[in-house]
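Just dropping this structure here.
Only a part of the assembly is drawn; its chains keep their places, and the rest are absent.
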Amino acid sequence: MKILISGFDPFGGEKINPAYEAVKRLPDSIMGAEIVKMEIPTVFHLAAEVLEEKVRQVDPDVILCIGQAGGRYGITPERVAINVDDAGIPDNEHKQPIDEKIKEDGPDAYFSSLPIKAMVEKMKEAKIPASISNSAGTFVCNHIMYQILYIIDKNYPDKTGGFIHCPFIPEQVVDKPNQPSMNLVDIVSGLEAGIEAIIERYGKEDVKEIGGTIH
Amino acid sequence: MKILISGFDPFGGEKINPAYEAVKRLPDSIMGAEIVKMEIPTVFHLAAEVLEEKVRQVDPDVILCIGQAGGRYGITPERVAINVDDAGIPDNEHKQPIDEKIKEDGPDAYFSSLPIKAMVEKMKEAKIPASISNSAGTFVCNHIMYQILYIIDKNYPDKTGGFIHCPFIPEQVVDKPNQPSMNLVDIVSGLEAGIEAIIERYGKEDVKEIGGTIH
């Protein structure tokens, strides 16, 4: 089994992106599965081109992208990606699309095909704060998640894919009062736990666990 | 022009639902459009049956549902509804579905067909805190929004519809420390402003305004 994991490069004025920092620190093999790591640019569409090229080369069973969600308290597997780019800030090539479709011929949204409930359960067993998120936003993180699920839908029906957001790390919030953060070591542990859940439930349904949000 | 507006009944241990309280206080006519008001039960599927019956009777041009989002700071028009019921708490008939599709034959999501950016802009001009929300949750609020957009998609292609969440009112947070709230008078003003935007932009595209979120 082969799992391709990407992490974004820094954006929005940050010097570091904990997503790729965590991806780099993952082991090369988890429960027998090969872990292939890559950095992708925080740029609309280009991120998807770079990732898709790698998918062709590596032919992974699972495509998992990791991104930074400053302001979140725990690690958050995303439930759904929506077909819209609506950038609150410019991407790393200064593009700032407003309410543009990602794919003209795509549906309004795709659900993650990863076992997000089992992933959260496993992360919490590892003592890492985690929960399902029902919105990946409308910036490049949601964009790449939608693109993964679109190419899986169109071209790779046997692959599965999804997205995980992780918090700031402490050094990023030293000058941002009252912002939560998580040590990189804990982010790495949480991602490993999530990947274990992906491997354990591969080919099976997700667990049925309460995890919804009222709004 | 005719606008059907629903508000939910109280749920989750609350004695009051600011959504229906606000709907009740709206004028019967806004900018020449007739406003038809109704309360709907906070119950999966039943809410949709009750609403659809009213749609058949009233034949409105616009279907707008209002719900309570305790913990939010402002009024939030929702961008998208997703095809899943995942209840963190039981509904008012003690049903608590976990990860069930709302409509077996429906797509993963529907975007609101209301001009949400113009609505937020108009609310803020009226000095009411407001922003776009990219997740209506996975409880009955998301459910009814999905159901509206599903019946519009299948049966009423000329109608438009969507959903607005509003915060707790002060009396609801007197014993909930550090929870934001908004006076009912302000919620009513915000909804009126949003409805004015719906009327003004009826048949036109939404405004192009920055309003996305990074995650």
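Chains: A and B, in written order; residue numbering restarts at 1 for each.
Quick note on the criterion: a residue touches a chain if its C-beta (ideal position, glycine included) is under 8 Å from a C-beta of that chain, and two chains touch if they have at least 3 such contacts.
Quick caveat, the model's predicted, so the values are computed rather than measured.
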Seminar exercise, completed: Whole-complex count of the repeated chain (2 shown) stands at 4
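Keep this in mind: only the chains that are shown with their structure count from here on.
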Seminar exercise, completed: The angle in degrees, nearest 5, through which chain A must rotate for its Cα atoms to match chain B is 180
For this session: Express in whole angstrom the distance between the two chain centres, defined as the mean CA positions of chain A and chain B.
Result: 29
For this session: Provide the residue numbers of chain A that touch chain B in the complex, in ascending order.
Result: 12, 67-72, 79-80, 82-89, 96, 98-99, 107-111, 117, 134-139, 141-142, 165, 206, 208-215
